[in-house]
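Removed from the display is one protein chain of the complex; every other protein chain stays in position.
Right, subunit A next:
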Amino acid sequence: MSSAAHSSHKTSPELLLQLAGITKKFGPLIANDAIDLKVHKGEIVALLGENGAGKTTLMNILFGHYVADEGTVTVTNRDGNLEQLEPGAPQAALDAGIGMVHQHFTLAENLSGLDNIVLGTEPIFRLRRDRTAARAKLADLMSGSGLNVDLDQPVHKLTVGEKQRVEILKALYRDARLLVLDEPTAVLTPQEADSLFVILRQLAATGLSVIIIAHKLAEVLAVSHRIAVLRGGKKVGEMQTSDADHRSIAELMVGREVPVSRRTERVPGAPVLRLSDVTIDRGDARRSLHGVNLTACEGEILGIAGVSGNGQAALAQLLAGLDKPDSGIVEIFEAIVTKFDAHKFAQNGIARIPEDRHHDGMVGSMSVAENIAIEDVRSKDYQKFGFLDFAAIRKRAEQAIKDYDVRCPGPGAPARLLSGGNIQKLILARVLEKSPKLILANQPSRGLDVGAQSEVHRRLLEARQNGAAVILISEDLDELLTISDQIVVIHAGHVSKAIPTDAIDRSELGLMMAGQTKTYTQQAQTSNTIRQGETP
C-alpha cells in the first residue's frame, strides 16, 4: 500500500508551516533545542522520538499552549502570505487553521459530539443556537472523509475510536489546514488504526497537511511522506519515508543499539493460577467479567490482549485481591481462594505491577526507599521494637536502586520526581526482588520509551525463566507477540481460549480484539486439551 500511496503524492512545493529555531527550557531541562521543521501542503509528516524527546512540547508551542523561549512559528495564511503566529495564543493557531488532536482527548464527556465540535465557533453572546448550518457542514465532512460518528450521543457513550473521530472533525469543522495528531494510535485497535490511516491519506490527498507524533515505527512508515526524528530535544534526522529504513531510524531515535528481548523455549510447569467460570458483574462493561476460564502455569507468560476497557480492569482488580468474583472459582497455587484481600495476596507471593503506575503504583510524596518497602512494612525485617527500621529500609533501597538501575537523586528523594520509566523500575524492584510465583503485569511498558520497555521485557522474561507465571495485560500487540507464550483475547468481559503465540496471525488477533470473530476457538481447544494433558 505504501508505494502506491507514495506515488500518488505529488511533491508539492507549497510551504504551509515553518518552525524555525524553536527552543524551550523548563528549568535546567532543554525540552526543545533549536528545532527547525517545515510542512508542505498535503503532506503527512511523522515526528518520531522517544518519550521526553520533545515532540509534544514542540507541538504545544505550535498550538500556543506553551510560549517558546526562542524561535518563530510561521504559517502561510489563507491569502498565501507568510505570517508569524502569535506565541501563546491557541486562538491564533486555530484561526491560522492548525487543529490538534491531543493524546488525551479534550472533549467534554457530558456534552454531545456536536456540542463539542461547535463549542467556541459561534459568537458566544447570542440568544439562540442555530445548528442547521453546522449539521450540514459536518454531514459533508463526514461523507467526504469517512469519519462517521453519531454526533448526537453524549461523548461518554462513544468508543475511543469514535471520540478520536470527533476530535478530528472538530479540527476539520474549523477548516483546519494542518492537523496535528499526538500518538493517535496509542488507544486504537490495529483495525481502527488502519482505517484512521486510510482516512488521513484521503484527507492529505485533498490538501490537508498532517503531523503525526509517534514512537512506533511501523505505523509511520505506512502512512507518512516524510519523517523527522527528535532525540533529547534536538532534531537528529529527517528523511523521505521512501528512503527510510526501520533499523536506522530506531537507532536514530534511541541513540544507541536497542537490545531485543526474545523468549526462549521453555516447558510450562504446574498451574499457578486457574479461573473457572468467573463472573463479576458490575453493570459496566469495563468492570465486568463473564464466565472467564483461564490457566497460567509456572514458567510461562500468558498475554491478555484486548482494547482497554473490555474487562482488563476487573481482571486486574481480582488478581490483585481488590475485588471478589460474584460467582466462579479462583485457584491460586492449587488452593481455592476464599478471602480476597490485597495484603494477603501480596504476602503470598503475588507481584502486582499496576496499570497506572503514578497513581496506584507509588506514593509520590514518599521517598524512593519508602516506596520500595511499602508492601513489606509489616515484616520483621523492616521493624525494630515495633518501629520502622529506616536503616534496613534504606539499605534495601540502595541495593534495589543499584540492581534495577533506578535513576534518582537517592533513596531519600520523593518518588514523584522520577520519570515514568524509573518509576516502573522502582516498582519492578519492589515486587520482583521477592521472587514472586505469580506476576500480574498490567500494561507494564505503556508510555515507556524503547530503552525502558526492553528493560521491563527482560525482567519479565527473567522471572519466567525462574519459574514465575506472568499475566501480561497489554494493548500492544508487538509486546504480546514478542514475550508471551500464549495469548488470550479479552473482549466485553469475555475471554477467549488460549492460543500459542507461534500460531497467531496478527490481523486475526486484531479482529478478535474488536470482537468480530471466533475463528480460533477450534484451534485453541485442541491446544488446551494438550495442555491439560501436560498439567493435570
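Everything below uses one rule, namely that contacts are C-beta pairs under 8 Å (C-beta built on N, C-alpha and C of every residue); 3 or more make two chains touch, one makes a residue touch a chain; residues count from 1.
The rule is simple: contacts and distances are computed from a predicted model.
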Undepicted complex member, UniProt protein name, chosen from "Sulfite reductase, dissimilatory-type alpha subunit", "ABC transporter permease", "3-oxoacid CoA-transferase subunit A" or "Electron transfer flavoprotein beta subunit": "ABC transporter permease"
Contact partner of the left-out chain, one of A:Pro87, A:Pro154, A:Gly328 or A:Gly467: A:Pro154
Touch with the omitted chain, as defined above, among A:Asp69, A:Asp115 or A:Asp389: A:Asp115
Among A:Pro90, A:Gly269 or A:Gly309, the residue in touch with the chain that has been omitted: A:Pro90
On subunit A, residues whose C-beta touches the chain left out of the figure: 60, 65-66, 90-91, 94-95, 100, 102, 104, 106-111, 115-116, 118-129, 154, 156, 170
